[in-house]
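Following this message is one structure expressed as structure tokens.
The complex appears here minus one protein chain, its other protein chains still in place.
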Amino acid sequence: MSSNLFTLSNPVFSNYAFYGTVVLVKTFGMSFLTATHRITKGIFANEEDVKLFGTRKVILDNESVERVRRNHLNDIENIPAFMLIGLLYVAINPTPNVALWHFRVFAAARILHTLSYQLPIPQPARALTFGVGFTVCISMAIQVLSKTQF
Amino acid sequence: MSSNLFTLSNPVFSNYAFYGTVVLVKTFGMSFLTATHRITKGIFANEEDVKLFGTRKVILDNESVERVRRNHLNDIENIPAFMLIGLLYVAINPTPNVALWHFRVFAAARILHTLSYQLPIPQPARALTFGVGFTVCISMAIQVLSKTQF
Partner (left out) sequence: MSSNLFTLSNPVFSNYAFYGTVVLVKTFGMSFLTATHRITKGIFANEEDVKLFGTRKVILDNESVERVRRNHLNDIENIPAFMLIGLLYVAINPTPNVALWHFRVFAAARILHTLSYQLPIPQPARALTFGVGFTVCISMAIQVLSKTQF
């Protein structure tokens, strides 16, 4: 139990690093999607942005911008938590194949969540993708709690 | 100093993993509290959610929903930061009992913060619980900064 698990020679850690980075980069993509909506539609929240782009005034309630921002907020509620619980899950030395599918399912669910939110696809598509990602995190959390000391 | 501290055989790491997972799961609970308020009161932010539940229109300013969302946002401002500073704190090899109480006090403070926010309990209850959690993080941060290289 005292050998080092946080190393690329541990396939579970390597898989964690790969899929974790994928979902973090996907989350960064939300910043650019927000910027694209803001710039193409002239919807800015700060006076200095209005001045830079020569639009007329600050607009805080544009639906297409707010939809991306709600999506982004949902990502930051879920993805850092996945990364942190996932790191602890690596430490309990799970079966590599089981761990790999936890990471793959989470990454796929969050990419589909974004597509469901932004196209948008009728509900309950988004709710289901959220639920799958959430279930992966709870599965890892239960395993971590059962092997650690309080 | 070069032995591996990020292992379950280190009681500090094991305690960190336990209390960290507890507060992350508590944070996940905010998503469900939001959903409960939205569904029981018919308060939805997206057109496709309105359609699924057959309510009349998008509502963005319901106080009970917004109160949970402010609480959730406060969690994601504080709990990932605790987890990340806490991980670095494990790396400086603190006295196990001192570390254990850092983690316990933080977890208790954040659970009481949520109760103070949602019941709600009159101020300054919420401010005090926020302050205690914050103080734990700053205590760990100072110790990390004093033992690392810039």
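Order as written gives the chain letters A and B; numbering starts at 1 within each chain.
By our rule, contacts are C-beta pairs under 8 Å (C-beta built on N, C-alpha and C of every residue); 3 or more make two chains touch, one makes a residue touch a chain.
What you see is a predicted model; the values in this text were computed from it and never measured.
Peer 1: Quick one: which of A:45, A:98, A:119 or A:138 touches the chain that's been left out?
Peer 2: Considering all chains, including the one not shown, the answer is A:45.
Peer 1: Touching residues of chain A against the unshown chain: what are they?
Peer 2: 4, 6-9, 11, 13-15, 17-22, 24-25, 27-28, 30-31, 45-49, 51-52, 72-73, 76, 80, 83-84, 87
Peer 1: Tell me, which residues in chain B touch the chain that this view leaves out?
Peer 2: That gives, for chain B, the contact residues 1-6, 67, 70, 73, 76-77, 80-81, 84-85, 87-88, 91-92, 120-124, 126, 134, 137-138, 141, 144-145, 147-150.
Keep in mind that, in the parts below, only the chains that are shown with their structure count from here on.
Peer 1: Between chain A and chain B, two copies of one chain sequence, what rotation angle (nearest 5 degrees) aligns their Cα atoms?
Peer 2: Rotation angle between the two copies comes out at 120 degrees.
Peer 1: Counting in whole Å, what is the centre-to-centre distance of chain A and chain B, each centre being its mean C-alpha position?
Peer 2: 17
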